[in-house]
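Heads up, one of the protein chains got dropped from this complex, but the rest are sitting where they should.
Right, chain A next:
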Amino acid sequence: MDIFIQQLINGLVVGSIYALIALGYTMVYGILQLINFAHGEIVMMGAMITISAVSILSGSGVNLPGPLLVVAGLLVSIPITMLLGFTIERVAYRPLRKAPRLAPLITAIGISIVLQQVAVLIWKNNPRSFPDLLPHASHDFMGAVITDLQILIVVLALVVMGGLLIMVEKTKLGRAMRAVSMNQSVASLMGVNINYVISMTFVIGSALGAVAGVMVGANYGLAYPTMGFMIGLKAFTAAVLGGIGNLAGAVAGGLLLGIIESVGAGYLGPITGGVLGSHYQDIFAFMVLILVLVFRPSGLLGERVAERA
């Protein structure tokens, strides 16, 4: 088995999930210059609610094929996470819109802790296994293995991201979002309802987060109430790597980070003579974060950093 190709495939899968989550961070940052640290918890909620919905559905005797059951679970979890995203902005960020920038950062962390603890209350602090409902037949690909599930995740992520980019570039709401991110007061003078646009940004980002959460659960086979922290931090790193505030950057940063992490983890053992195993893969993400912040704080595709210092 070709370890490089294999890790590349794994990295692409993880990376497309990071990219979906990173979009949520970067959309909010683009408009409010705020890091929504609660976004990782939205991802977690998406995964946990979907698992619960699926188990309730199948427990009550609904007889659907596996993939449709997951879709049904998503139809429950996406509206709930959208509502959560909407509420978080209203409760924790909007009252502080004119406050110093540190204040909403603190409420973001606060919300993040609250959501995590609520999840612990609901689901107990144990991992839940993600029900085995999606196809995962293996295929040979250039000497490596790729599963149906992995293909599904990458394709779905690309479709969702493509849809988002079209929405932002081609529709009225997207134009309003870009206008608000460039100049709020002028956008409001054009009749753009700033609060509505900001709310929609949170709602859309949360929907992407829920989809990503389900992908994380399916990919690793489990989900747990504290999973949002690490996955959120990684996706945040991806957003910074790509240039925070830049949508294409979030996608590029996510994919790149996933690949760096997987390939790096694959070779970590052999290189260090077995001292560090692949479970140390998290160091790659944070090494990347530190390197980007030191050498290119504006990220790969980012611009304007100095003006808001």
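The rule is simple: a contact is a pair of C-beta atoms (placed from the backbone, for glycine too) under 8 Å apart; a residue touches a chain by one contact, two chains touch by 3 or more; residues count from 1.
Everything below uses one rule, namely that contacts and distances are computed from a predicted model.
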- Among "5-oxoprolinase subunit PxpB", "ATPase", "ABC transporter ATP-binding protein" or "Phenol hydroxylase", the UniProt name of the subunit that does not appear here: "ABC transporter ATP-binding protein"
- Query: In the full complex, which of A:33, A:129, A:193 or A:272 touches the chain missing from this view?
  - Reply: A:193
- Item | Of A:33, A:138, A:183 or A:272, the one touching the omitted chain in the full complex | A:183
- For chain A, enumerate the residues touching the unshown chain of the complex. 167, 171-176, 178-179, 182-183, 185-194, 200, 203
